[in-house]
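All protein chains of the complex are present and in place, except for one that has been dropped.
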Amino acid sequence: MPESVLFWIMGPLAVVAALGMLLVKKAVHSALLLAWVMITLAFFYIAQGALFLGIVQIVVYTGAVMMLFLFILMLVGVDASDSLTETIRGLRPIAITAAIGFGGLMVSLIGRASLGRESVGLDQANAAGNVEGLAYQLFSTYVFPFEVVSALLITAAMGAMVLAHHQREVPRSTQRDLSEQRFRSGSLATAAGLPGPGVFARHNAVDVPALLPDGTAAPASISETLRTRGDMIDSSQFQLDQVNTEVKEEK
Amino acid sequence: MLVNNGLVYLIALPLFGSALLLLAGRRADRWGHLFATAMSAMSFVLGAVQFYEMLGRDAENRAVTQKLFTWISVGSFNVDAGLLLDQLSICFVLLITGVGTLIHIYSIAYMDHDKDRRRFFAYLNLFIAAMLLLVMGDSYLNLYVGWEGVGLASYLLIGFWNQKPAYATASKKAFIANRVGDMGLSFAIMIAFATMGTVSFIGVKEAAEGSSQGALTAIGLMLLLAATGKSAQFPLQAWLGDAMAGPTPVSALIHAATMVTAGVYLITRSNFIFDAAPTAQLLVVIVGAITLLFGAIIGTAKDDIKKALAASTMSQIGYMVLATGLGPVGYAFAIMHLLTHGFFKAGMFLGAGSVMHGTGDEVNMRKFGGIRHFMPVTFATFGLGYLAILGVPPFAGFYSKDKIIETAFYSGGIKGILIGSIALFGAALTAFYMTRVMILTFAGTPRYDINNPPHESSFLMLLPMGILAIGSVTSGFLLARGEALVHWLEPLFHAHEGHGPEILPPVVISLMALTVVIIGATFAWFKYGRGPVADTAPTNVSIFTRIARRDLLQDDFNESVFMRPGQALTRLIVKTDDVVVDGTVRGVAAATLGSGAALRTSQTGFVRSYAALIVIGAIALIAAIWAVTL
Amino acid sequence: MNPTNYLYVSALLFTIGAIGVVVRRNAIVVFMCIELMLNAANLSFVTFARMNGNLDGQVVAFFTMVVAACEVVVGLAIIVTIYRSRRSASVDDASLLRR
Amino acid sequence: MSEFISPTLSYSLLSPILVVFAGAIIGVLIEAFASKSIRPIAQVSVSIGTLVLALVQVWRIRSSSSTTAAMGSVIIDGPGLLLQGSILIISIIAVFLIADTENFAAAPAAIPGSSEERESIARGQQVSEVFPLTLFAVAGMLIFPVASDLITLFVALEVLSLPLYLMAGLSRRRRLLSQESALKYFLLGAFSSAFFLFGAAYLYGYSGSISFAGIRDAVVGGTGNDVFLLIGIAFLSIGLLFKVGAVPFHAWTPDVYQGAPTPVTAFMAAATKVAAFGAMLRIYYSVFANAEWSWRPLITGIAIITMVFGSLVAISQRDVKRMLAYSSIAHAGFLLTGVIALNKAGLDASIYYLFAYGIASVGAFAVVTLVRDSAGEVTDLNRWAGLGKRSPWVATSFATFLLAFAGIPLTSGFIGKFSIFSAAYESGATAVVIAGVLSSAIAAFFYIRVIVLMFFSDPLEDATSVLIPSILTRITVLFSVVVTIFLGVFPSPLLDFISNIAIFIR
Partner (left out) sequence: MNYLTLIMAIPLLGAALIATLPQSKSLLAKQFALGTTLIAAVATIFMTTKFERSNTALQFVESYDWIKAFGIKYAVGVDGIALVLILMTALLTPIVVLAGWNESEGGRWSTKTFYILILVLQTMSFGVFAATDVFLFYVFFEAMLVPVYFLIGGYGSGERSAAAVKFLLYSLFGGLLMLASIIALYVLSGEQGGHTFDIEALSQLEMSSTTQNLLFLGFFIAFAIKAPLFPFHTWLPDAAKSATPGTSVLLLGVLDKVGTFGMIRYCLSIFPEASKTFTPLIITLSVISILYGAFLAIGAKDIKRLIAYTSISHFGFITLGIFAMTTQAQSGATLYMFNHGFSTAALFLVAGWMISRRGSSTIADFGGLQRVTPVMAWSFFIAGMSSLALPGLSSFVSEFLVLVGTFTRYPVAAVIATFGIVLAALYILIPVQRALHGPTEPGNENLKDLNLREKIAIAPVIAVIVVLGFYPSPALNIINPAAAQVVSQMGFTDPLPTHGGK
């Protein structure tokens, strides 16, 4: 039975991969493991007569959704890794107990259950082709939710816009704009732009003001923050004419 | 319904006087005392008229009744506001209004300097009204109204000078002791209604014949309890001594002549019950006997003249109660002693008041001495009263008290001899303490500042004293002559059953009584009359004297048995209420708050623990499924 | 083959996803665990569709995928926003609201 | 496979939903094309107009009800219409609040505290996207209680949830909290919808159908395996109980209520409850009715725990929004008694209760938006001290809502509680009634404490001021007060109306 073979190989692997999601440190690895689980599921879908879904699973889920995840992971920092030590007191034992309890109970319940009727198989339903069958359903019986889903898509799009996109109220000033502004500001003194720090001084650290032609310091040349914080160095010591011109011979 | 024979006016007049004086306030200060006296006097006149009319009727038709209106009527419980004036009531009516009016007159002078005299007279009038209602009510419930009414008046009068804390306490004590007795009256009424379906005297009298011994005994005992409260009998006697805090006219009127005898009235009125309930009757005798000794013993040790007289009152009422317990023969003698006692004791109290008035409100007899020289009239009236109470023939007490002693001896068997002896011994004690009072007060040498001697009282005070002294002399003879009172009262007390075997001839008993009186008086003379008397009480006295001075430990007893445990109980209950009852409430509130705060910590802020909570919830649900589908 | 086996796998995956939500701190990983749970549900739907012999289950699974895609968009937008504010994608750091 | 059947949708029956969708899309278009300056006013007008039109539509189709529509995806019956009407009325007054003041972030994409944000604030901006989002959410809520298959139910759940997740994160002030609440709401919401979906899978597995009718037939017929049914019911219930905030699926409620912008809190507290309970009522009353042996004990337990827990924890809250959140948890417990009742009276009572509670709830949150200091809304209860002195009308309105929550007679809350408890009692659920009564007593404690605080305490030094309510908020508060009292004094018209038309068709 090829399906059995498929199941017994892929099934355990999927479960292991899923478990791995919980245990690996790096989020990227989790994402890859999840992608693997999803691909496995795609195989299972196809094996169970859901050809269309299987393909969609790979295209939409593994392809698009997981890519989105990875994309965001890149954004947030691909190296981000979780410490797996538990910080919330008592949560780990609860989680382990819950895992065993939940899984155990579910498996035990399913084990006790039987459908109570024969498993029918999809041969009849898929008689006209799986895609056609689904299409009948989607566009006839479930056309209303199908349409409503569109609202969901709009919401999602708009939500992403709201949270991520901020329309600029003022267009960002171009260099030309800035330049024009300088010239039109009335004073031509600054039209050419402010001197950078360290100009004409013997030192060009950010906290060393430029020197004006008369040798005095130009406070406008350093960041306002530094100035107000008093981190401006007295630049007189760096005046060129004060510098000992006797060049010492150095080895 | 209509006022057809005017009985109600007897009560209405003093009641009106009281209400008017109280409501008018200070405006009535100038004429209030006169008005009140007039009201009392008019009431006396009306009483006399009724008496006269009554004399004109057959023995069987003397009782008159008046129904004013239906007072309480619920289901089978019907009580009219009704009055009954019969041979027994009229005695009291005349005594109350007569002595009352005299004391009103006396008080005009006695309270002359008190700025609240009007209020005093209002209270006096209130008392007269209530006391008249007590003796004229035609049912136990009406009696009850008067009963508590006199208690209220007594409370108000004892506490008339309630700015003194001790006096205020004394008034409260009197009221509460009386309330204990009142409870007995309540019980009696309840039992009567439950077993007989009626509470009127006539109804109960009729039903008593068919009633069970048990019920009658119960009623009798409860009535006795009521009587002990009101008449200061053992064991509820303790209030009377303190009641002397009230102005002396009050002591004379209420705590000697009238109110305190209400218990005797009650038992006498309920003769049909006691006659059928020998156990209750026996207890009445015992209570009377104990009290007569109790009072007499206290009387021997008291230096306060009023308290000595109060103890004497207690003792004398003990005689009366004892008499009422002796069955049909005793009732008339009890009443007779009650009436004579009303005269001589009131007279002596007024005398004491006069002495106090003359000595600047001194009551300690050890500060008196030789007053007869300064207050001859007072001495005379007091002396007549003294002779009367001793039972010296032919003064009033001789006729009444000897009869009681006699009846006691004749009541049969060992019991007769025993109570006769007690009564006799009481007489000796009476002679002793009264002689002591006489000697300490009027004889001997003055033990006060001789430069500021006592002065005789005014005419308005002496007049009532004189009248009462005349009563002390003559009343006994008048009442006993031809057994006038006995015959007068006879229709009320069923058959004249006669008494037990005459173990000694009456003359012998009279002689014995006279003998012990002389012994007692002589003993007192030896002890106090021969030498100077210390002006402070000696302290190196026997334990018996000390106990007697402490009123035979009656207050100590009450304090340790009732008051302190009561206070402890009160504190306990207050504490319990706070800690247990309210504490439970607060505890529930605190527990609610606490559990809220505790549960609140489940909201850790971590989304993962919220998820865990959901998972746990899910597990619980599937576990439940697992269990039910097992 | 008995399709019930797929149900076991589905249940296990669902369990693992649920536990993952509880134990992992990175918001994105948490969200991936939720996706795992949705996938597990989808597997159940497909399996039940096969057992029941109709395509309704597959239709639901299809809808789920679409809905999940929308959810992912919204969810990742929220995560990115919060990351921008806090420079952290740990769900434990977002615990100012409590008690 | 047979021929393709061209679907018939019965547009008139769907019209309320469609109108709201249309309005939402118009809103999106306005966002896209209208200039920034006219957007707010345009959005408000469109939103209100849409909702009112939808309400009119609901009223117009009230008599043509009791039909399935959209190929059996929805059932438009009496209860459904009543719930839709309730949702719409609540939404209208909630939109007044949303439109009113600057509650929403000026630039949600900007980092909190950035110059970009400051600039946007200075320009007096506010995200106008909330209006179409609100309308989408309303549309989802309108579908949720009338859905009649699992797909529609699931899709409606998501349609109503996603906008709410987003809106929770849009607060202008305390944005970190707001974003946190969005994250929590989203993660837990998605988590619970996974449970929901898993449950749906098992229901499908049990019955072989995803339509309610099919599932009910299976339940009635008793075909299929109970284990599947039970798992299905349990997990589907988790999804629904999460939405209504029942313990232990409640944990998101206080955090989200506190963090979200207050108008959004008002909207979701009231409208979501109506929608979610509407769906619950339909599912439990018609689909699972015959399996009541399985779920009634469970829901009874949850109801009792929920009402007691909510009441107890509310006592110790110091934040007014959190307190109202716990109060809403307690009310979820009370409303669950209506589900347990499983009779006509329970249905009527639940619908009445939902409407009354929803209106009072919006009103209460509307008052919260008014109490402010310079840094925005003041939700610390201590600082509400003495409010009655400074703003008697605001405090009195709030007190009215609190009394209604507490179930004091002559308010709508009392009639609601009475009717819902009596229905539950009638069905034999005595335990839940007693628990309800006891927890009402506990609940009364904290409602009264707030009233004491407002009226009997002296204001603190740093007094909060009360914003002069704008006309919109004033309408909301006034409307809520009037409805709350009117429904307490003259509930008959509404009760009769509900009773006459609230019949589920199956």
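In order of appearance the chains are A, B, C and D, and numbering begins at 1 in each one.
One rule holds for everything that comes next: a contact is a pair of C-beta atoms (placed from the backbone, for glycine too) under 8 Å apart; a residue touches a chain by one contact, two chains touch by 3 or more.
Quantities reported herein were computed from a predicted structural model and do not represent experimental measurements.
Which chains here touch the chain that is missing from view?
The chain that is not shown touches these displayed chains: B, D.
Tell me which residue among D:Ile5, D:Val220, D:Ala441 or D:Val482 touches the hidden chain in the full complex.
Here the residue in touch with the unshown chain is D:Ala441.
I'm checking contacts with the chain that's been left out. Which of B:Met42, B:Ala168, B:Ala484 or B:Ala624 qualifies?
The one listed residue touching the chain not shown is B:Ala168.
Can you tell me which of B:Asp86, B:Glu148 or B:Asp402 touches the chain that was removed from the display?
Missing-chain contact among the listed residues: B:Glu148.
Need a quick check: the contact residues on chain D for the chain that isn't drawn.
348, 389, 403, 406, 408-410, 414-415, 417-419, 421-422, 425-426, 433-434, 437-438, 440-441, 444-445, 448-449, 452, 455-457, 491-492, 495-496, 499
Could you pull out which residues of chain B are in touch with the chain that's been left out?
22, 25, 69-77, 81, 141, 144-145, 147-149, 152, 159, 162-165, 168-169, 171-172, 175-176, 179-180, 182-183, 186-187, 189-191, 193-198, 203, 206-207, 209-212, 215, 569-571, 573-574, 577, 581-582, 584-585, 589
Keep in mind that, in the parts below, only the chains that are shown with their structure count from here on.
What is the identifier of the chain with the smallest separation between its Cα mean and the overall Cα mean?
Central by C-alpha mean position: chain D.
Please tell me the distance, in whole Å, between the geometric centres of chain A and chain D computed from their C-alpha atoms.
The mean C-alpha positions of chain A and chain D differ by 33 Å.
CA centre of chain A versus CA centre of chain C: separation in Å?
18
Please work out the Cα centroid separation of chain A and chain B, and write it as a whole number of Å.
For chain A versus chain B, the centre distance works out to 103 Å.
Identify all positions of chain C at which a residue touches two or more other chains, and write them in rising order.
Residues 7, 14, 17-19, 21-23, 25, 30-31, 42, 47, 49, 51-54, 56, 59, 63, 67, 70-71, 74, 77-79, 81, 91-92, 94-98 of chain C touch two or more partner chains.
Where in chain A do residues touch two or more other chains at once?
88, 91, 94-95, 98, 102, 106, 109-110, 112, 114-115, 133, 142, 145, 149, 152, 155-156, 159, 162-164, in rising order.
Okay, in this complex, where on chain B does chain A touch?
Those in contact with chain A are residues 604, 606, 608-609, 612, 615-616, 618-619, 622-623, 625-626, 629.
Mind pulling up the chain C residues that touch chain A in the complex?
Against chain A, chain C makes touches at 1-9, 11-20, 22-26, 28-29, 31-33, 35-36, 39, 42-43, 46-47, 49-56, 58-59, 61-63, 65-74, 76-81, 83, 89-90, 92.
Which chain A residues qualify as touching chain C in the complex?
1, 3-4, 7, 11, 14-15, 18-19, 21-22, 27, 30-31, 34, 37-38, 41, 44-45, 48-50, 52-53, 56-57, 60-61, 64-65, 68-69, 72-73, 75-76, 80, 82-83, 86-88, 91-92, 94-95, 98-99, 102-103, 106-107, 110, 114-115, 119-122, 124-126, 130, 133-134, 137-138, 142, 145-146, 149, 152-153, 155-157, 159-160, 162-164
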